[in-house]
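Mind looking over this structure? Questions follow.
What you see is the complex with one protein chain gone and the rest in place.
In this document, chain identifiers A, B and C correspond to the written order of the chains, with residue numbering beginning at 1 in each.
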Amino acid sequence: MAVRAAVAGASGYAGGEVLRLLLGHPEVEIGALTGHANAGQPLGALQPHLVPLADRVLEPTDPETLAGHDVVFLALPHGQSAAVAEQLGERTLVVDCGADFRLRDAAAWERFYGTPHAGTWPYGLPELPGAREALRGSRRIAVPGCYPTAVSLALFPAYQSGLVEPEAVIVAATGTSGAGKALKPHLLGSEVMGSMSPYGVGGGHRHTPEMAQNLSALAGEPVSVSFTPTLAPMARGILATCSARVRPGVTAEHVRAAYAKALADEPFARLLPEGQWPSTAAVLGSNAALLQVALDETAGRLIAISAIDNLTKGTAGGAVQSMNVALGLPEELGLPRVGVAP
Amino acid sequence: MAVRAAVAGASGYAGGEVLRLLLGHPEVEIGALTGHANAGQPLGALQPHLVPLADRVLEPTDPETLAGHDVVFLALPHGQSAAVAEQLGERTLVVDCGADFRLRDAAAWERFYGTPHAGTWPYGLPELPGAREALRGSRRIAVPGCYPTAVSLALFPAYQSGLVEPEAVIVAATGTSGAGKALKPHLLGSEVMGSMSPYGVGGGHRHTPEMAQNLSALAGEPVSVSFTPTLAPMARGILATCSARVRPGVTAEHVRAAYAKALADEPFARLLPEGQWPSTAAVLGSNAALLQVALDETAGRLIAISAIDNLTKGTAGGAVQSMNVALGLPEELGLPRVGVAP
Amino acid sequence: MAVRAAVAGASGYAGGEVLRLLLGHPEVEIGALTGHANAGQPLGALQPHLVPLADRVLEPTDPETLAGHDVVFLALPHGQSAAVAEQLGERTLVVDCGADFRLRDAAAWERFYGTPHAGTWPYGLPELPGAREALRGSRRIAVPGCYPTAVSLALFPAYQSGLVEPEAVIVAATGTSGAGKALKPHLLGSEVMGSMSPYGVGGGHRHTPEMAQNLSALAGEPVSVSFTPTLAPMARGILATCSARVRPGVTAEHVRAAYAKALADEPFARLLPEGQWPSTAAVLGSNAALLQVALDETAGRLIAISAIDNLTKGTAGGAVQSMNVALGLPEELGLPRVGVAP
Partner (left out) sequence: MAVRAAVAGASGYAGGEVLRLLLGHPEVEIGALTGHANAGQPLGALQPHLVPLADRVLEPTDPETLAGHDVVFLALPHGQSAAVAEQLGERTLVVDCGADFRLRDAAAWERFYGTPHAGTWPYGLPELPGAREALRGSRRIAVPGCYPTAVSLALFPAYQSGLVEPEAVIVAATGTSGAGKALKPHLLGSEVMGSMSPYGVGGGHRHTPEMAQNLSALAGEPVSVSFTPTLAPMARGILATCSARVRPGVTAEHVRAAYAKALADEPFARLLPEGQWPSTAAVLGSNAALLQVALDETAGRLIAISAIDNLTKGTAGGAVQSMNVALGLPEELGLPRVGVAP
């Protein structure tokens, strides 16, 4: 029997990507699609790539529309999920692609988001230790941020194995779709093509406490995170360059072994052969994360690099993967591990 | 029982795209993968996006390797397919992504390709009148060129219905993957990013006689084709702008009706609602062709525009679609109609 | 003694490009810079590439601010120039980068722009026959549209020499800066990168009557223009592919000779050597137009292709070049003929 899924916020990039994946999911039947300003419009005018859904009309995001589905994906602006989720019964699986239920530390939430903390849901990054157990059978899922996904995948073997000091330095480049469809001058094609630029420098990006939360849990001690995001001239993709000082005595062999072991059975997180480095092009539209690690012996630092598609593994793919786990379906079901390249 | 498929030329862009699609095809099992200069290398080093095949090693392209498969896809340089095909039994379905068997006119072949004409195989553009019949049960398929695919889809309703004069003017923009992985200076990223440039201007492009062949067959009289290809700063996609003078008395309603009727039942060729125009982004990685048509009453011309992914519908998707028809499988099997956007 | 120049609309792309060029002009001193919504802001926050003007503050666009300059460049939305120009004395050279004074045919103006016709000023494309004479000493200049610049340069030798029939078919690709800084969803980087798409198809683009006006004047008879603009994934540049049926008896030698003669003394419009084709990358930031022409004997059409930078030769460079002519300065003064490539 098919899983019936609704998508709230179907006109945005995250919602569109959820739909792209659900269209290829053999166990899912697509139910209600809702929007806010775009309610009443055919999806074909807003998401022309979703050809099979072109004639579906967006409904308003309200409880009646979303009721009666097995799964509801929320792809709403931050701060709107709690109110919607509250009205959906406990038997409905609610998968929140927004930030509202990611952080455990209410103070950090309030400092970075400026609103009261709504709570914490099981965290939709199955690769992290304990995550699958928490997701299994759950009816609420907080999908991780795109950057925390890339960074946590790159560094969890290092922190889990105690290879590095609790101070991570991260510089990541994202495609512009990470900023959504917001009409802001710096997101115009004329501005971004041919240009790299940083933003949220100096600790201000909202994904910083989420990374610190994940890494600290792995390390068993507080990990400080220096995070600098940059905007790259591409529509999709995150390349996260993560480094930390290695602890005394750690060798390249230790590093390789820890990563190989941590990633051995992961269906989506793949450690590349030595000497090969990830690129975002190789994961375009794919739920795969490509990883590589090196030890810089001169500088005394471990460098771990991950490439993901920010909309797929970084958002909608992570959401569907976690849905699969929660519903007891095969984790890989309906999820591409093949990128669209070149 | 699965269809066992080999791919000759698996390290190139066309071969890689065939593999990407076959990985998602429920009835296909991937057999031998062959290469020339790259034989002996793992596919992961050459096509890092094909994660599930990363550890497969390329074999040399020889008859023994390719024997024993139900289907063999040839993604070889022009002129090499005939020799390989000859050695494959008549019961093997051979799908040639190259140009060798596309043209019926031996003189045109020799003028444009400079080698003896190898013959003509059933033409893998199922949307053309009579094409499905010719493909059904065939064990040889000539996959159309990427530009002729885009142009023939845009103009076949017009010529089929006698709406326009037999002189077509076509300007098309292609992504750089259309030129393959050849190491040529003008294909370097530094040269193509931020740049549009024409090539093969004045009738010299090899796809010109193939377009003329298709349009002339539809018109029932020789159609002259003025074709100008341009290289656009994107990896994938073709946008073909095609026009011809309308015959006296033809109205916008005639045009719309002819296109609506011709495309009504096509699974992959979609006429957009009036006022909406196609973009290559909407078909990235998809086998869909998005089409629109307008009548410019002042200039007296019909303008038809198509957007396809040159590697998918324009090459590998067309190949798999035609394979489905030849083998009696559902035509849409394993083929995405959803683009990876944004 | 320096020419004192003001720029109205200094926060937009056209205004910014005028300033970039004026900063390199040895006879110009930059005076007032005005804006509308951005008045009061430092230019450095809006146009960070104009480093030497970073601390200049935008003033409101009003007659007092603009008074007392030798030259005033208007880079305003269409329809606003007439009112501003009226308040500037007759001795001030007013260079209008907008469309208001380009068309001679009031009916065409009203049909395409929907407002009353403001009049016609000398046309700032010095390469056209008679244009320099009209510009010399003039105190009003209508800068051509970017597409008409590219198209008129590509086709004027053909129409001037009577080589082709009066039906031109034009397909042009533009960089996104041609659409200005308007915050529209289809101009977001996420939408335009990796994508080609048409717009204004079927004769609706406002530059169509301007092209027809130029070509008809050259041909001495009405020239019908079929024009299809497309948006390319690049910030700057126009590649215009223009064709028309050749008149009987015209040979490749006639074509070459006509183009060579027409362009022989032009400082900015350069006919490339045979076999070399223009690219927009080669004219990035340059006032040069690169041109090439071919005769397709099979199709019976002349194909002329031009590449310009839409903001430089297509707008601000054409404006400064025309200013030079009007003021009796050397035509090339302050204008780069070197592109920024790769």
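For the reader, a short list of remarks on this structure follows.
Just so we're on the same page, contacts are C-beta pairs under 8 Å (C-beta built on N, C-alpha and C of every residue); 3 or more make two chains touch, one makes a residue touch a chain.
In this text the structure is predicted, and so the values were computed from the model without any measurement.
Screening B:V3, B:M196 or B:A235 for touch with the missing chain picks out B:A235. The chain omitted from view is touched by exactly one of B:M193, B:A252 or B:L333, namely B:M193. Among A:A6, A:L19, A:L187 or A:V225, the one in contact with the hidden chain is A:V225. Only one of C:A85, C:A118, C:A258 or C:L284 touches the absent chain when the whole complex is considered: C:L284.
By the touch criterion stated above, the residues of chain C touching the omitted chain are 13, 16, 20, 23-24, 42, 44-45, 47-52, 54, 177, 193-194, 235-236, 270, 272-273, 276, 278-279, 281-286, 288, 290, 336-342.
Residues 167, 169, 171, 173, 175, 188, 190-191, 193-199, 201-203, 208, 224-226, 228, 230, 232-237, 239, 241, 243, 277-282, 284, 292, 294-301, 303, 305, 307, 342 are the ones on chain A that touch the missing chain.
Interface residues of chain B with the unshown chain, by the touch rule above, are 13, 175-177, 179, 181, 183-185, 187-194, 233-235.
Definition applied: only the chains that are shown with their structure count from here on.
Each chain gets a centre from the mean of its Cα atoms; for chain B and chain C, those two points are 37 Å apart. Annotation for chain C: residues touching 2 or more other chains are 175, 188, 190-191, 193-194, 233-235.
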